[in-house]
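Yeah, one chain of the complex is gone here, protein chain that is, but the others are all in their spots.
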């Protein structure tokens, strides 16, 4: 069994945003030499997500508006968590809806994807350095 | 290490619906010959889900109503994504709540499930052919 590990680093200039990381995961897969197995891609921070969906700018704006309606950032005083000095309680909720991780099949050395699947980093509390883990096992 | 891959195809006559795919995953597991490992079951489309829950018709109607309240289909004009010519932005949101994939343990050649766990395909934009991937690794 082979295993491979890589960290992807991000520092978004805004509080929230989505970044397509599919190519970086594919580069890791190529480096790993694994042709059959699984790749785990997960946010290493608890106010960020990794998810698979469509690379369409309108949809990303829809997600932003929708997540804000389900877990509003303001007023920050509505969340007990923010009494710790943070203002990111909403980010912990948005991350639960969008998810922490994805697991993707590796077949014949490639991400085994349907036609529109793309991997995204979802940032909900940016403006600081944060990481994503890519872990591959297989042979 | 053994690996196994299978696609399950669906074409629901309705926009939304849930299909129990547990038996099809079990058949794949049997074909794979894997007795210890992991099975990944994921929607290959970004307006569909694979999830584990109860096979109870009332609950499925509750899910339908609940998901529609959290991410309504109508009016389709409320979503920027639908300006691309689609009318399925809500389906991209429902899928995030229900999830893209499940990973299930394989122990002694069986899906290592609790008493009520069943695997479902969740369709949120049907009336066309769509796929689920079953990928098994182990030995």
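For reference, chains read A and B in written order, and residue numbers begin at 1 within each chain.
The working rule: a residue touches a chain if its C-beta (ideal position, glycine included) is under 8 Å from a C-beta of that chain, and two chains touch if they have at least 3 such contacts.
For clarity, every value in this text was computed on a predicted model and none was experimentally measured.
Residues 1, 36-38, 51-54, 56-59, 61-63, 66, 70, 97-99, 102-105, 107, 112-117, 137-139 are the ones on chain B that touch the missing chain. Residues of chain A that touch the chain left out of view are 1, 3, 5, 38, 40, 42-46, 70-71, 79-84, 89, 92-93, 95-97, 99-101, 103, 131, 133, 135, 137.
Going forward, only the chains that are shown with their structure count from here on.
The mean-CA centres of chain A and chain B are about 20 angstrom from one another, to the nearest whole unit.
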